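First the structure, then my questions, so here it is.
Each chain you see keeps its place in the complex, though not every chain is here.
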Amino acid sequence: MIPDLGKYAGPVLSAYGVAIVLLVGLVVVSIWRARKVKAALEWIEGKRNG
Amino acid sequence: MIALLIRDLRLAVRAGGGFGLGLAFFLIVIVLVPFGVGPEAAVLTRIAPGILWVAALLAALLSLDRIFALDFEDGSLALLATSPLPLEGVALVKALAHWITTGLPLTLAAPVLGFLLNLDGPAYPWLLASLALGTPALSMIGAFGAALTVGLRRGGLLLSLLVLPLYVPTLIFGAEVVRRGAEGMPVTTPLLMLAGITVGGFALLPFAAAAALRVNLR
Amino acid sequence: MLTVTDLACARGGVPVLSGVSFAVPAGGVLILRGPNGVGKTTLLRTLAGLQPALSGTVDFPEDQGAYASHADGVKATLTVTENLTFWAQVHGSRMPDDILATFDLETLRDRMAGTLSAGQKRRLGLARLGVIGRKVLFLDEPTVSLDAFSVRLFADFLRDRHLAQGGLAVIATHIDLGIDAPELDLTPFKAGPQTTGGSDEAFL
Amino acid sequence: MSIWEYANPKKFMGWTAPLVPWLFGLAGACLIVGLVWGFFLTPDDYKQGSTVKIIYLHVPSALMAINAWFMMLIASLIWLVRRHHVSALAAKAAAPVGVVMTLIALFTGAVWGQPMWGTWWAWDPRLTSFLILFLFYLGYIALWAAIEDPDTAADLTSVLCIVGSVFAVLSRYAVNFWNQGLHQGASLSMDKADHVANVFYIPLLVCIAGFVLLFIALVLLRTRTEIRVRRMSALIARTRPTEVTT
């Protein structure tokens, strides 16, 4: 499946690997924090109104 | 404004005022480098212009947080802000005082320290010229950074982080002047650029610094 | 003449006081009262223009305001005289000859300010007010650390020199200054949770 | 209704809510298509071999790293002039995204440089000015983190962003100048994009689109989070001092 990368397999794969890890990491962290903050805010709003 | 300048200079030379310590730091960095790099003369000659400029920059940097922090802590800055002096003028005067207590002695001492690093003979006048032209810019840019971080307790290192990238152009042109001077190449272009940065900085940055001070005094 | 109309002010982005209105005539004093944390410091800083008001107006002759708090800009490594001369020069005024006597600082005139005791340093900070020639003073707990004698010195200065020359003052304090002046208790002006105008208002 | 109305935090929360998932979906689709296409379905370059595949990550991330700073500059100006909280918070939200983009560009460039130039890092003008950009990002984020009051932080970081931009341009010029004087330069040229054949070009465009969309989605999501944080602290502040938790 993986195309033959020849002698440059190392650089190419590590570039893809690190870039994807960084991107996915950023997305995951952003979403995780968004969820956390949203929950905390809803809790506070609920307490204020209820 | 003259009164402010005189006061700042007087404070600097009084006990604990820090006069001469920038110079000492400059000296010590220059002395440490051969310990780290090793004593070979050829290598030292090669890196001398760069190291001298980097050391001058670090020495200027280390005393930046004095520019406003002390006056902020004891309330003087708030009082100055409500005084008839324009805050832009205050920023300008304080940068000037910083230069007189740091940049100027550093410039005068640099040729002596050049010997320690085996700097090439023809480079000495250019070392002096580039530092004399460039260190005022370091003080003014630094005053801007100090104004940004004045509200933070011990903003010292944050200040370094903010200011150092702003120092890059000055450093490049300054070191380039000395290097070209050492190799007998023409130095006009980098020297002009250096002058441009200094003039531009003194024309514009006092306004940015005053704006930052106003925000921090709020 | 100081006029404050419907002022609201905030600390750390949170409204602290609202609806404060008062007027102090030339030659008058207003004493601010209120328990710790009610917002005296905040109000004085707002009046002096050190922080923006949320709403309302503060009106007094331009360039006549002066603020003084614990941090009174006294430099430890300047002498008493040097400290005062500096502020006089900054304000373009001359230092009155008798100001040192007024605050009983004559014997200390050549001492570094850093070697003064707490009360002596405070007197120096107050003496600055007599030097800068400003008419509208905003004073935050000016008599902290002062002994009874020095408090009287301060009251005399205020009455006989500042007010007599048409100055006015707003003073926050917890003690009795020995000055006959109207008092304003800030407790009723405490900002409720609904006060508008906080910098975070857009988020509510 | 003025266009600025959309910058009111409440309105902003309203109209961005349905947008975010779509943007993420679209960005993901573009990225998967572009990267899969580029990685599996394009031939090797006759000169660079398979390393040419790095272009699909390197160029879009380098583009976005610069554009993120540009966006922060504009948002900062808007904040200073019109004082819309959302623009300040958007600038704050964009900075970490910009850093990650810069890191990706730096890293992919470095691993590409090893086979191409025989070195991980060279003080080439382009690489150098990128490093400086990275430092500006770090300083900007550190300043945000160091100041407690959010409005003060917004003001000061905005001023920093503007002054920093001027100096970033200045350094770019300075670095150019510096390297011409000293460096052979030729081996570092990066003008290949002009010659990139269509086989490489189209997937590259798809990838760029993916990065742009991802950037927008992330900035919106993070701005929404920042708005919520501000709202939270505003609410907590108002309930003071009767009861305070969390």
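Chains: A, B, C and D, in written order; residue numbering restarts at 1 for each.
Quick note on the criterion: a residue touches a chain if its C-beta (ideal position, glycine included) is under 8 Å from a C-beta of that chain, and two chains touch if they have at least 3 such contacts.
Keep in mind that what you see is a predicted model, and the values were worked out from it rather than measured.
**Q** Suppose a student sees one copy of each chain kind; what stoichiometry should they report for the whole complex in this file?
**A** Chain copy numbers for the entire complex: A x1, B x2, C x2, D x1.
Definition applied: only the chains that are shown with their structure count from here on.
**Q** Tell me which of A-D and C-D has more C-beta pairs in contact.
**A** Higher contact count goes to A-D.
**Q** Distance-wise, how many Å sit between the C-alpha centres of chain A and chain D, to the nearest whole number?
**A** Chain centres of chain A and chain D, defined by C-alpha means, are spaced 15 Å apart.
**Q** Once you find the CA centre of chain C and the CA centre of chain D, what distance in Å lies between them?
**A** Measuring from centre to centre gives 48 Å for this pair.
**Q** I'd like the Å distance between the centres of chain B and chain D, where a centre is the mean of that chain's Cα atoms.
**A** For chain B versus chain D, the centre distance works out to 31 Å.
**Q** Provide the list of chain B residues touching at least two other chains, using ranges where the numbers run on.
**A** Within chain B, residues 218 contact more than one other chain.
**Q** On chain D, where are the residues touching two or more other chains?
**A** Touching at least two other chains: 231, 235, 239.
**Q** So in the complex, which bits of chain A are touching chain D?
**A** 1-9, 11-12, 14-16, 18-19, 22-23, 25-27, 30-31, 33-34, 37-38, 40-41, 44-45, 48
**Q** What part of chain D is in contact with chain C in the complex they form?
**A** Chain D residues touching chain C: 8-10, 85, 148-151, 227, 230-231, 233-235, 237-240.
**Q** Of all residues in chain D, which touch chain B in the complex?
**A** 132, 135-136, 138-139, 142-143, 146-147, 152, 155-156, 159-160, 162-164, 167-168, 170-171, 173-175, 177-178, 181
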